[in-house]
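Heads up, one of the protein chains got dropped from this complex, but the rest are sitting where they should.
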Amino acid sequence: MSESLQYLLNPLQYEYMLRAIWVSALVGGVCGFLSSFVTLKGWSLMGDALSHAVVPGVVIAYLLGLPFALGAFVAAILATGAMAFIRAQSRIREDATIGIVFTSFFALGLVLITAFPAGLDLKVILYGNILGIAAGDVMQVVVIAVVVLCLLGLKWRDLMLYCFDANQARALGIKPMVLHMILLGSLAAVSVAALQAVGAILVLAMLVTPGATAYLLTDRFGKMIWISSGLGIVTSMLGSYASYFLNGATGGCIVSLQALVFLGVFVLAPKHGLLASRRARLKEEIVVKEGVS
Amino acid sequence: MNALLEPFQYAFMQDALLVGVLIGAMCAVLSCFLILKGWSLMGDAVSHAVLPGIVLAYIAGIPLIIGAFAAGLFCATGSGYVKRHSRIKEDTAMGVVFTGLFAFGLVLFSKTPSDLHLDHILVGNILGISKAQVLQTLWIGSGVLVISVLLRRDLLLICFDPVQARVMALPDQFLTYLLLGLLALAIVVAMQAVGIILVVAMLITPGCVAYLWTDRFDRMLVISVLSSVSATIVGILISYHADLSTSGCIVLAQASLFVLSLIVAPKYGILARRRN
Partner (left out) sequence: MSYPEYPEKVDSAPNLKVQGVSVVYSNGHQALRDASFSLEGGTICALVGVNGSGKSTLFKSIMGFLKPTSGVITINGLPVKEILKQRLVAYVPQSEEVDWQFPVSVWDVVMMGRYGAMNFLRIARAVDRKIVEESLKRVSMWEYRDRQIGELSGGQKKRVFLARALAQEGKVILLDEPFTGVDVSTEHAIIGLLQELKKAGCIILVSTHNLGSVPEFCDQVVLMNRTVLAYGPTADVFTEQNLTLAFGGLLREFQFEQSTIQAHDGRKVRVFSDDERPLVFGKDGHLEYRDRSDHEELLKQRSKEHNE
């Protein structure tokens, strides 16, 4: 008994594990917070796109010895600019436009990595590297998290209104463009932080799954934010802890966990779950039959 | 010129060229349907979701391609199911499902000792493609190509007006799943060349290029194939000479063609619009 307990507590002896757990919890919390907005705004594809589009920025920043976040941020701004430009100048659908831009950016990142073999390792981009994260990178993640949390915490009501009804926001004298930029900027910044924790491909999950899960559990936006942030924190802590036993596939563990929680909620949620709506349907059908007979 | 084409005297480059051209053409045809149906994200989702299928097939000892195909279809139908049975929007549902599957694939992979190269699956390895893979690609690729060209009228109707297909008692659901199946097969095949992450570019960009040049579907198919195949050849050549990531070069060549079309295409290009 005590042996298995010992086995379970094993990862917590290591400083790098403890650090990985609290850093990923931080990232998970911020991503969870943001995911409520992403889910409501229908920006899933945007989240996916930005997480891939930051890659060339990260590579160049690394080569120039600049902070990751800076390069990533510039790349994200360029990518969103390119998307907006193509949207305005052509008849290509929005989803296709986003697809073209983010794959081009990612391809550029890939080419840059192969062009400068001494630079960044491809593996870091693809799978993240939270277990081996350097002290300087931890600082960056903390700064990003604090700034984004402050911004969202202060402006969440405005942002909620913007996600729900941009025209109403404009009518109230709130500048939608500013809110749009805040949201996009947060998305870009958080993408870089999440990239370190789970890798480019799984950033999307951190930005969507907690929000979608919370959306099935509540009808109040305030509560939704708490639930999704909480989910982000808990799943990230448990996931990075579990990855000790799974050869360091931290991103895979965190996101698998989030997907499992989503699955459970999807089936069992009290009002919007599969079982609940099936019950509602049966009830209606009975009423119909009674009404007919 | 000779120096430029010199690499094609090597067998591995010939294979790469053959496979690249076929994959380019196949993806180009499908991309026309995809962008018209608004399925760009579907391509992205299915391509990521194949990972657990590959790992499971490896463990079970069956052809990887079967596992990949099954996982891709599972992702598409699974996210459709989530969307229909909850209040989650379609794109969110897809995001949740495909990242979940991909993550599961990563965990599974890390627990499975294997000689699979995860990097090759993710970013492709067309220059190191094996003879068996070449044959597999030829069979499946030409199959997908032939079916999608022969049935293009039905598939187009499914993209344009599925209601009309239904009222004429055409098998609209079968056709939708057929398109999905062709998409999954194309992804599974193209993945070997350009990798999971960039497959989606092969499946979006050529169609968009062609869409900027013409208003007729059959012409769109031809332009799409031409642009995709030429971008693939150029990409492979550049990657060989400059020693750069092949999939990255192919996709950047596609993107360059897109930017070019965006500017100079008659009628829908930026210059043409300015003139009007």
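Chains here go by letter, A and B, matching the order in which they are written, and residues are numbered from 1 within each.
Here is the rule we go by: contacts are C-beta pairs under 8 Å (C-beta built on N, C-alpha and C of every residue); 3 or more make two chains touch, one makes a residue touch a chain.
Because the structure is a prediction, the values reported are computed rather than measured.
For the options B:E6, B:D161 or B:D243, the residue in contact with the chain missing from this view is B:D161. Per the touch definition above, the residue from B:S47, B:S79 or B:T214 contacting the chain not shown is B:T214. Residues 36, 84-85, 87, 150-151, 153-154, 156-157, 159-161, 163-170, 211, 214-217, 219-220 are the ones on chain B that touch the missing chain.
The chain not shown here touches chain A at positions 91, 277, 280-281, 283-285, 287-289, 291-292.
Here is the rule we go by: only the chains that are shown with their structure count from here on.
Across the interface of their complex, chain A is touched by residues 35, 38, 40-41, 43-44, 48, 82, 85-89, 91-97, 99-107, 109-111, 119, 122-123, 197-198, 200-201, 204-205, 207-208, 211-212, 242-245, 247-252, 254-255, 258, 262, 268, 270, 273 of chain B. Those residues of chain A that touch chain B in the complex are listed here as 39, 42, 44-45, 47-48, 52, 86, 89-93, 95-100, 103-104, 106-111, 113-115, 122-123, 126-127, 200-202, 204-205, 208-209, 211-212, 215-216, 246-249, 251-256, 258-260, 262-263, 266, 272-274, 277.
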